[in-house]
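Heads up, the thing below is written out as structure tokens.
One chain of protein is taken out of this complex; the other chains stay put.
What follows is chain A.
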Amino acid sequence: MAYTLKINGTAHNVDVDDDTPLLWVIRDVLGMTGTKFGCGAALCGACTVHIDGVATRSCITTVDSIGDSAITTIEALGATPQGSALQKAWLDLEVVQCGYCQSGQLMSAAALLAETPKPTDADIDSAMSGNVCRCGTYQRIRAAIKQAAEA
């Protein structure tokens, strides 16, 4: 079935089955590879995008559930104030190791800051514990979120 998806401010027409997860539309059909596949079951957060500003696991979000909502991916995160502050903090504190999970980490962190500009440790735990990092960059993620919140 044909869908028109609004991604990063641009309309994209795709023709896929109704139950196709958004992740594969973004990555394979549209070729935007910044959003990552990690688990396919909303257990790791690597595929996190924003749908109308809400951090959403695209691996279990079917294309027929989106309607005309606005989708934001990591490629456009820097255009938002929270996103660019977080990216800067990520670089300042050298958060990244292998980097594979970091698109998802940043998307979750940006949604957190949009809703809670000055998050506590508990807020960070709650918003970020769905994002797995096997390199173990968590300590720096926490510090970078706090730095971005002060920016």
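We take it that contacts are C-beta pairs under 8 Å (C-beta built on N, C-alpha and C of every residue); 3 or more make two chains touch, one makes a residue touch a chain; residues count from 1.
Throughout what follows, contacts and distances are computed from a predicted model.
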Absent chain [UniProt protein name; select from "Homoserine O-succinyltransferase", "Aldehyde dehydrogenase", "tRNA modification GTPase MnmE" or "Ring-1,2-phenylacetyl-CoA epoxidase subunit PaaC"]: "Aldehyde dehydrogenase"
For chain A, residues in touch with the removed chain: 16-17, 19-21, 23-25, 27-29, 31-41, 43-44, 46, 73-75, 77-78, 84, 87-88, 90-91, 94-103, 106, 124-126, 128-142
